[in-house]
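All protein chains but one are shown at their positions in the complex.
After this line comes subunit A, so read on.
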Amino acid sequence: MKKPVMNKLLMDDVDFKRKINIPWLFKMAVRDSRRNRSRLLLFISSIIFGIAALVAIYSFRYNIQNDINSQAATLIGADLAITGNKDPDVQFKALLDSLGDDRSEQRSFASMIYFPKSQGTRLVQVRALEGKFPYYGQLETNPSQAGNTFKMGKYALVDKTLMLQYNAKVNDSIKIGNTTFLIKGVLNNAPGQTGLSAGIAPIVYIPLRYLHETGLVKVGSRVNYSYFFKYNKQTDIDKIVKKINPHLDSADFNYETIETRKENTGRSFADLSRFLSLVGFVALLLGCVGVASAINIYIREKVASIAILRCIGVKASEAFLIYLIQIIGIGLIGSIAGALLGTAVQHLLPLVLKDFLPITISVNISWIAVIQGVILGVIISVLFGLLPLISIRNISPLNTLRLSFEESSISRDPLRWFVYFLVLVFILSFSYMQLGDWTAATVFTIGIMIAFLVLTAIAYLLIRFTRLLIMSSWSYIWRQGFANLYRPNNQTIILTVSIGLSTAFICTLFLIQQLLIGQVTLSASGNQSNMILFDIQTKQEKALADLTRKQGLPILSQVPIITMRLEKVNGKTAADAKKDSTSHISQRAFSYEYRVTYRDTLTASEQITAGKFEGVATTGKDIPVSIEERFAERVKVKVGDHLLFNVQGVMMPAIVSSIRKVNWNKISTNFQIVFPTGVLEDAPQFHILLTHVPSNEVSAQYQRAVVKQFPNVSIIDLGLVLSVLDDLLDKIGYVIKFMSGFSIITGIIVLISSVRISKYQRIQESVLLRTLGASRKQIFAITSLEYLFLGALSALTGIVIAIASSWFLAKYRFNMPYSINFMPVAVLFLIITSLTIIIGLLNSRGILNKPPLEVLRSNA
């Protein structure tokens, strides 16, 4: 065949190197969007709440960082704080006395207090203070001068929740140990205190000089020693700390400066904000699903217009850019709206999180957060819009003559796989930025991927099997309702993924919360111990047991406790282990003060995993001890290894005879180290007693009797702990619910926009059905059935995913048995399904209520 000769002149006549005319592309993007702007805004609204959540959290993060920087001094209350849990020796005391221009001293410990007026008792954190601490900030009290005047006599400052709880007033008395103090003021806030910590361990301040008189501090008592220092001149605290650090190490004391507190507090809130922003990110991802599917439908509807443009000479890249500009523009509008909403919402965050915060949070517009949110919104719109956008390149001008949108060639497009890869990289990188840990980010990304894949697979299976399931004997309405799930332009996949993912997320949060509360409640139910008495001295042991029995209460357990330290592991001291790079023994293992018991049998919550439990020591041999498996892991020992314990000055060589698995979830006296009988009986010790109180009244009566007769004995009322824990979980749950609210709203928006898209798809056939004589009732029934199937299946799949993920978390994260309360899950299922039907019907009401001709004309 003769090859044609190219006419050079003519080829030059056509400008094949025509440059892309950016202003024209913008003009075309604006023109093309004219009649679709409200729809585009609806599509993009899916990301508004995700962006709002992130901007709110980012703003909150920046504000909190500024607040921590400006308030760090008031958090610690001094330039330098040194703390330890033993009385400093003379040499170390001399060192402490040489520091600072002004010094304060504090001892804190847990103790019972007694309100004589109301006859109430409660375990509190007693802080015995001497000096002018806090040097920065103040003890916020009512009356305000009480923060200083309480040190002038036998006075106390009592936490405001305690005052309310026991109906106490200023100038009432409280009894701590053997001493009665007059309440000088109500303590509203102490340096570094959060609402939450006050709820768990309410604080009572007393002057240090009356501590001895209370008779509460004895050998073996668990007391925290704190020393606060103030420097008048500009001093390099870091330099001082560096100099005294070796002494602090050898004395087992820790230090804290304003800078370290700044870092630590910042780190804690970085963790909190990371978690919250991850929750916000899930909302955003959910929105992205909505964006991707909406743009997909949008581009499908634009095939004819794109083909015309191609026909009259627009290049594939130019057509792609026209729609990319639209997506960027609409993404920008959505992101700005989200950022504005987020800036408004951040005003609520301090209210939601106030119980977790030790500082006053200021609310300012953070422009960095706003810019971050807007950029993120645009990136995410483009990234998730790219999948449908790249198909524009494949739209042939031939579509002007014959519509043939070829799906098969699109799925083989390598660029499509590259976009999938980009999306994955984005999710992984963003998760890493939030979590700061590649493993966690990978697990999160894989988890999201699995959820997406499962939901998509379920939707595909539904589409395939519904076709087979429909029976010709069914009524027309049922057949039509079912058929809507698989017919062309169905919304089965997008609705299943968006509804299912929202359900899975909400349900997982709910199930985990239920599991945590259920676990604690279970532990406290029945005849199990629900009251723990500790700090019982040996000579009080029998009398207290008698008192307990006299009150008609059982003694479920009575255990001796001896405090000791670990000196050597297989001959190595802490210093040896530190020097030896091959040793992986935790340094903390040497500084920790262990509370150890001795007995000759195992308890119900223990199980030997290696070696043999030896209940009685043999004279002349190393003491056979049983250690808990996680302790064995930390100290890197196995059966037969040697440990040297320092029992209040006496060295005791021991050999690991067995390793135990302990069920820590059970409320009983569990120990890391158990000694055999015949060794520690004469060592300084205190005892613990466990009992079960049947009611709050009996509990109060018993506590009063114990505190009156044994003022040094502390009592933990599990009922109270449970109510505090319940309150804590409620507060955490509230924060989580607040944040997941963004996901729920996003899910609803995605649902609305998806259903609206299907409305555009279905409008023609619904009108046709009405024209052919279908009644409103029949169309209503068909639409209801379609959304009933979709809502029910998606919600069910979401719940199954939630059950799987909560089981995973329970087993591998919280290490607790798994159980489900199906009733609330069923309620959630009904709510989600009903919501889907309601939204579906609300969106279809336009077709139902108007005459067919009117609808046909308005859609012409």
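Following the convention adopted for this analysis, contacts are C-beta pairs under 8 Å (C-beta built on N, C-alpha and C of every residue); 3 or more make two chains touch, one makes a residue touch a chain; residues count from 1.
Methods note: contacts and distances are computed from a predicted model.
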item: Per UniProt record, name of the chain withheld from view ["Ubiquinol-cytochrome c reductase iron-sulfur subunit", "Tol-Pal system protein TolB", "Pyruvate dehydrogenase E1 component subunit alpha" or "ABC transporter ATP-binding protein"]; value: "ABC transporter ATP-binding protein"
item: Option touching the unshown chain, where A:375, A:398 or A:616 are the choices; value: A:398
item: Residue of A:304, A:446 or A:842 touching the missing chain in the full complex; value: A:304
item: Contact partner of the left-out chain, one of A:312, A:468, A:604 or A:772; value: A:312
item: Residue in contact with the excluded chain [from A:36, A:66 or A:264]; value: A:36
item: On subunit A, residues whose C-beta touches the chain left out of the figure; value: 1-7, 10-11, 13-16, 18, 21, 24, 27-28, 31-36, 304-305, 307-317, 396-398, 400-402, 860
